[in-house]
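Note that one protein chain of the assembly has been removed; the remaining protein chains are unaltered in position.
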Amino acid sequence: MPDYNTMELMICTASRELEDGASVGVGTGAPCAAAMLAQKIHSPNLIIVFEAGGVAPLIPEMPISVGDSRTTWKAIMASGMCEIMETACRGMLDYTFLGGAQIDMYGNLNSTRIGTDHQKPKVRFPGSGGANDFGSFCWRMMVMTPQDSKRFVEKVSYCTTPGWLSGGDSRAKSGLPLGAGPYKIITNMAVMDFEPESKRMRVIALNPGYSVKDVQDNCGFELLKAKKIVENHAPTKEELHMLRDVIDPYRYVIGR
Amino acid sequence: MPDYNTMELMICTASRELEDGASVGVGTGAPCAAAMLAQKIHSPNLIIVFEAGGVAPLIPEMPISVGDSRTTWKAIMASGMCEIMETACRGMLDYTFLGGAQIDMYGNLNSTRIGTDHQKPKVRFPGSGGANDFGSFCWRMMVMTPQDSKRFVEKVSYCTTPGWLSGGDSRAKSGLPLGAGPYKIITNMAVMDFEPESKRMRVIALNPGYSVKDVQDNCGFELLKAKKIVENHAPTKEELHMLRDVIDPYRYVIGR
Amino acid sequence: MDVIEQGVGDIFTDPDADKARAFFRGKSRKMENKVMSVKDAVAKFIHDGDYITIGGFGANRVPVAVCHEILRQGRKKLGFAGHTSTHDFQILCAGEVFDRCDIAYIIGLEARGLSPNARRYMETGKVKVSEWSNYALSVRFKAAAAGVSFYPARNLMGTDTFKYSAGRIIECPFTKTKYVALPALYPDVSAIHVHEADMYGNCRVRGITVSDFDVARASKRLIITCEKLISNEEIRRDPSYTVIPYWCVDAVCEVPYGSYPGNMLGEYFSDEEHLKEWLKVESDPAEFKAFLEKNIYGCKDHFEYILKNGGMAKMQMLRQKEMMFIGAR
Partner (left out) sequence: MDVIEQGVGDIFTDPDADKARAFFRGKSRKMENKVMSVKDAVAKFIHDGDYITIGGFGANRVPVAVCHEILRQGRKKLGFAGHTSTHDFQILCAGEVFDRCDIAYIIGLEARGLSPNARRYMETGKVKVSEWSNYALSVRFKAAAAGVSFYPARNLMGTDTFKYSAGRIIECPFTKTKYVALPALYPDVSAIHVHEADMYGNCRVRGITVSDFDVARASKRLIITCEKLISNEEIRRDPSYTVIPYWCVDAVCEVPYGSYPGNMLGEYFSDEEHLKEWLKVESDPAEFKAFLEKNIYGCKDHFEYILKNGGMAKMQMLRQKEMMFIGAR
């Protein structure tokens, strides 16, 4: 048994994607933990922003809301929704982390509903929140989610947040800002990117202990495979120490 | 000889148009003096705003700029250009006072140029500033100007700020907000309004000592005359005292 | 203007700028005393059928006392802008006050989980919905605040969020780029909780402003609750701090701890235990009924609600938590 859990693995893997000097729009929970971890380990100049208005706080503990006091604790600016989203729309936000109940092979996300009757859904979820906005505007959208066939589906019941839409040049044609889109999908088993032409999801790295077959078996659509699939290294001692002892000592996100 | 000058007469007449509880967007000089006088005499709740962002200051002395410190002295808000103009566009500003080098029979104003070559004008004036904005958005636009055939012209060389455009329903059709437009023109000789159907300028009141003929002789187009033309009363002792001793003690606006 | 594509959602409020202007023309600009109780403010300014907006962000700087009073006075058939609406939405769903809703984020309480009751209510089909994103709703308020009937934005396109919105895709007249035109949203009435206000309604806010500047300006009627009334002299001491001018405001209600059990920046942190209890009791209809009876219907006002949930000792604890005396560190 490895000495880390699934959530710790995903957060550590995700944090490595955030290079120094980049900007990232995050929500509460795992995305915020990944961004904080990146700051502590290798990206001291990573700029964290929250959709409700907080810019570059010295986050003292995990926020419970993207608008709570912790998101502006010793921040450089406490602004508003338009300020953040328009900064993203101007092209100043490099990354965002999003989630959802479903994701498809083009990285489209559903956080709105299951069922076909929109006015009377079988299951209602919260809706877009700022996800559609960050997903439309940030250059690189990333997702952290467990590898599971119920989540990775052929077609999302409802496309809340744009991925590469129907693939190819469909996103470029949609009117959404050019050049932005899904970048990497990080699961407990693997890291996927998107093949440049078809924009289909593609396995590029495996986490320790998992095979391509494991990933495909837990995915509801056919995954492309990169020519060279690398193996991710396990969370380091330093990463786990920072995550467990400094960032999330009460284990709100990483669990007990 | 009356014991007041032309500027004092216009300011006193203009101030009487501003009822209590109304809001007015003003520039420096005579409009600001008229608004301050209205506050002191009969409209303590008159709200004065300046285009650069000042809202309801306790104006300590005549501002020299619509953005100087005096325009936010003990104000209730120091905001910006969009805040003020959008407040006007939402329909929250009742009055504005504007000026210009020329005015025509529909109340259109020129503060841009004389001459026909726009890229190389015979005479260049400052341009719209906020005049086009206030004139487009405020419900009632007023003008204070000396009665002079060179100013009251058949057709303005350049329409900087909309009056009733070409009269009739032309303004309503233009796309400008409905119901707003020129209201009263105040000169040293008379007060004019606009005939409701044709929207042509019409004499409705005369200042002491002037006849309709005097007004027409100093106007470059044919004026309509109201059925009943009233006589304005001269500036009162109280008005003159306030204007000379309290509002403009250094006589920047009213002159020496 | 060619509409390239349009959403199937309803527009619940009239975006017409001239009609809004006609309303605002009649709104008083006088600086008059607007201080009143929350009870009177809700009775006077919120009517059955109105379209309402609640300021703040979920459980942060949210006018809880107004939400409770809406339930006590039994308002029905309200329209609602669900713009990261969390605990406020949960309260209002407990009263089943809505029949239509513009949705960006509802039924959830962020990291705290989902509200079973709000979810159930939104799955009944009783509430007509149009779908948006947080920024799309922000832009709709921003357009209204600017006194126009639409603003263009670059989100929503290509998704079902667009399909179930009432947005319309147009082309930029300069660059031919596609934009989603978002209809201006002029709410009938909004409630916003602020740190400080004077008797006329001039308001100061610390920390994030979310969409409240625009909501305040876009709204036909506006109820302000504030932590603390301050003098007009204090407002005039530095007009740089005023974020909502009095002429937007119809009622000023002083409600200390007015965002409780939510967070108020620099004043008190959210009461996570109480919010957890809310979510828990919602699973049992009988228990939930008793909970609402205790905390809302059986309370005269916000003071009584606070008293039943720990009173001043609890408030002191939450203040200390906000100040980081109590926390993860």
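Which chain is which? They are A, B and C, in the order written, and residues in each are numbered from 1.
Here, a residue touches a chain if its C-beta (ideal position, glycine included) is under 8 Å from a C-beta of that chain, and two chains touch if they have at least 3 such contacts.
Because the structure is predicted, anything quoted here is derived from the model rather than measured.
One chain is not depicted; across the entire complex it touches A, B, C. Listed residues C:A17, C:A144 or C:V281: the one in touch with the omitted chain is C:A17.
Across the entire complex, the residue among A:G115, A:G179 or A:G209 in touch with the chain not shown is A:G179.
Among C:S240, C:S283 or C:Q316, only C:S240 touches the chain left out of the display.
Seen from chain A, the chain kept out of the figure touches residues 20-23, 45, 47, 54-58, 72, 74-79, 82, 86-92, 94, 137, 139, 177-179.
Touch with the hidden chain on the side of chain B covers residues 27-29, 51-54, 60-69, 71-73, 78-82, 85, 89, 108, 112, 117-133, 136-137, 158-162, 165, 170-171, 174-177, 249-250, 252. Interface residues of chain C with the unshown chain, by the touch rule above, are 1-3, 11, 15-18, 146-154, 168, 170-175, 177, 179, 181, 183, 205-207, 238-240.
The rule is short, and it goes like this: only the chains that are shown with their structure count from here on.
Counted as hops between touching chains, the shortest connection from chain A to chain B is 2.
Look at the CA centroids: the one farthest from the centroid of chain C belongs to B. The interface with the greater count of contacting C-beta pairs, when B-C is set against A-C, is A-C.
Chain A and chain B have Cα centroids separated by 58 Å.
Centroids built from CA atoms put chain C at 40 Å from chain B.
Mean C-alpha position of chain A lies 28 Å from that of chain C. Multi-chain contact residues of chain A (touching two or more other chains) are absent. Shared interface positions of chain C, i.e. residues touching 2 or more other chains, are not present.
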